[in-house]
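All protein chains but one are shown at their positions in the complex.
Up next is chain A:
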Amino acid sequence: MNSLIHARGLIKRFEGFTAVDGIDVDVRAGEAFGFLGPNGAGKSSTMRMIGCVSPPTDGVLRILGMDPRRDGPRIRARLGVCPQLDNLDPELTVRENLTTYARFFGIPRRVARARADELLDFVQLSERADSRVEPLSGGMKRRLTIARALVNEPDLVLLDEPTTGLDPQARHLVWERLFRLKQQGVTLVLTTHYMDEAEQLCDRLVVMDGGRIVAEGSPRALIETHSTREVVELRFPTDDQSGYADKLAGIGDRAEVLPDRILLYVGDGDDALAEVHRRSLSPASALVRRSSLEDVFLHLTGRTLVD
C-alpha cells in the first residue's frame, strides 16, 4: 500500500452528533494534502483520528500501513503534529520545548540538542533559543510548534490550521517554511479555511461540509469542475441588486445575487461585460477576475455563516 493515509467510510460520532460521516481519503507519500471546510465541517475530528488520539467510531483507517486502534504509539512515533492551539510550555525556554519533547520519542539528549539547534535555525528562532516561550509573538510560537512537530523527523506532518490568527508577515513566513518542507519531500496534511493557503500549499485537497467530502482534486481541477474560468463582479447603484438579476439572465453559466453585488460566473469576463453594456445596464463598478478556490468553496459549502 502506497498511501500514508488510507480511509474508507471513516466515521466519528460523538454523543448526539456525527462529526465525520463516512469519508474516503488517500494521501500519498510526498504529497501536500489539504482538508478545507467551514467550522464544524469535521476537519479537526478527522485530523485527530489521523493523529491517533481519537479512535474512529467506524470505518477503515490505516496510517503508515498500521491500524491506529492497535498501533497508536508506533504510528505517533512517526508523525509530527502541529495542533490548532499552541500547547507549548510557556515556562520552558524555546530550546527546552524541543529537547524535552524529543525525549518523548526516545531521542538521546545529545541528538535532541543538536536537532533542536537545526530546527530553530530552520524556523528562524535561533536567536531566541534561550528565552522563555511566554513572551514570544503568535507567529514565533507557531513556528516553534512546527519545529517541535519536526523533532522526530516524521514521515507525515499534520498541521491543523497552521496560520489561523497570524498576521500576514507571519503567515507568509510559515507558508515559506512549509513549502520548503514540501520540497524536501515531507508529506504534509493540513486543514485550513484560508483559500489562499490551500492554493499555495496543497497539491490535492478535499472540501468537507457537514462531515462529508463534497469535492476532491487539485486546486486547479476543483476550479475547473466547480466554477467557471472567470467571474464578473457587478455593483449597481441601488440598495436592491436583485432587481437586476432578470436583466442579466443568460449571461454566463450562473449568476449569484449578494446584498451588495452580483457575481456572474462566465468563461470570458470581457465578453460578458460587453454583453452587460449592450443591454444598456450601467453598473457603478465592474470587476473581471479569475475564479478562485474561494468561489468553489462558497459554491460548495454555501454562504451561510457557521459559528
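Everything that follows uses one rule, which is that contacts are C-beta pairs under 8 Å (C-beta built on N, C-alpha and C of every residue); 3 or more make two chains touch, one makes a residue touch a chain; residues count from 1.
Going forward, contacts and distances are computed from a predicted model.
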According to its UniProt record, what is the protein name of the omitted chain, chosen from "Transport permease protein", "Electron transfer flavoprotein beta subunit", "Anti-anti-sigma factor" or "Cytochrome-c oxidase"?
"Transport permease protein"
Consider the whole complex, including the chain that is not shown, and state which of A:A29, A:V53, A:V111 or A:A284 touches that chain.
A:V53
Which residue from A:H6, A:R76, A:R115 or A:R142 sits in contact with the chain not drawn here?
A:R76
Specify the residue from the set A:E91, A:D167 or A:D270 that touches the hidden chain.
A:E91
Given A:Y101, A:W175 or A:Y265, the one touching the chain that is not displayed
A:Y101
Positions on chain A where the hidden chain makes contact:
14, 48, 51, 53-55, 72-74, 76-77, 79, 81, 83, 85, 87-92, 96, 99-101, 103-106
